[in-house]
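Heads up, one of the protein chains got dropped from this complex, but the rest are sitting where they should.
Moving on to chain A:
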Amino acid sequence: MADYSLDYLGQLESEAIHILREAAGQFERPALLFSGGKDSITLVHLALKAFRPGKFPFPLVHIDTGHNFPEALDFRDELAARIGEQLIVRKVEDTIKAKGLTENKGKFASRNALQTYTLLDTIAEFGFDACIGGARRDEEKARAKERIFSIRNEFGQWDPKLQRPELWNIFNGRIHKGENVRVFPISNWTELDIWHYIRREKIDLPSIYFAHEREVLQHQQQLIALSPFIRIDEGDQVQNRRVRYRTVGDMTCTAAVASEAVTIDDIINEITATATSERGETRIDDRVSEAAMEDRKRTGYF
């Protein structure tokens, strides 16, 4: 008899495709939230597998903070053009102006929290009832608790105490008008699973994931790229370092890691040997408090 078994990447892939198709089957107006990072790029790859030769039953939506890496934005535009799918971009900058929002101040002032306003406005503008995202449960302890279909109230808020039980692989996406669902097809993938999958599938990534020379500022053991969005103080030492990005968020709140990894194999070896988690190493926004992610999700964040 033939070998009827799937290796772990095959299992994770099939599970993710199943979830994407459930989102397409259950919602009237879903959207795929695309950031230009490796997780959402993987999600797009999985969507191609789920829906080709048809078109995606949803647009790609990017909430642009205005602090993105230019390499990630270029990659985003190229990818959307190459696969011929609709890309909707909404800018945090515009929300700030229209609503008179107050920006964070400080050395690495982040627009992370303001993103939520633009996201919720975009959901309202297009009437999205589901937003598919590339969050993974291994990233962070609040995410470790979230369902694959995560129901949000009309303010986009997550209530961790009122989550719907999620049985087997049967998903209940029924909602009342105004509510929406966040759908996380790669919930069960780890950072290493993503990299092994990228290697197996030969998925293209923005260049900043690989080692390159960059002017950075060392701040409390983290390397922050020089950009117009951060404040350089007296005494700050700007260095030219060989770095890569382990995650791609805003330039103000994503740190680079010193690295010589130029191939995917190098990256896999580097992550396998590391003693620090992905977000711990690179995200300044999670360091605010013990429950920073839970608190943001409660206010409508992804």
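Assume a contact is a pair of C-beta atoms (placed from the backbone, for glycine too) under 8 Å apart; a residue touches a chain by one contact, two chains touch by 3 or more; residues count from 1.
Just so we're on the same page, contacts and distances are computed from a predicted model.
Undergrad: Name the absent chain by its UniProt protein name; which of "Cation antiporter", "sulfate adenylyltransferase", "Sugar ABC transporter permease" or "Beta-ketoacyl synthase" is it?
TA: "sulfate adenylyltransferase"
Undergrad: Looking at A:54, A:100 or A:235, which makes contact with the chain not pictured?
TA: Only one of A:54, A:100 or A:235 touches the chain omitted from view, namely A:54.
Undergrad: Have a look at A:172, A:207 or A:227 and name the one touching the chain we're not showing.
TA: In the complete complex, the chain left out is touched by residue A:172.
Undergrad: Applying the definition given at the start, please give the residues of chain A touching the unseen chain.
TA: 1-2, 4-8, 10-11, 13-15, 17-18, 21-22, 24-25, 48-55, 57, 137-138, 140-142, 144-145, 147, 160-161, 163-170, 172, 174-176, 187-188, 190, 192, 274-277, 280-281, 290-291, 294
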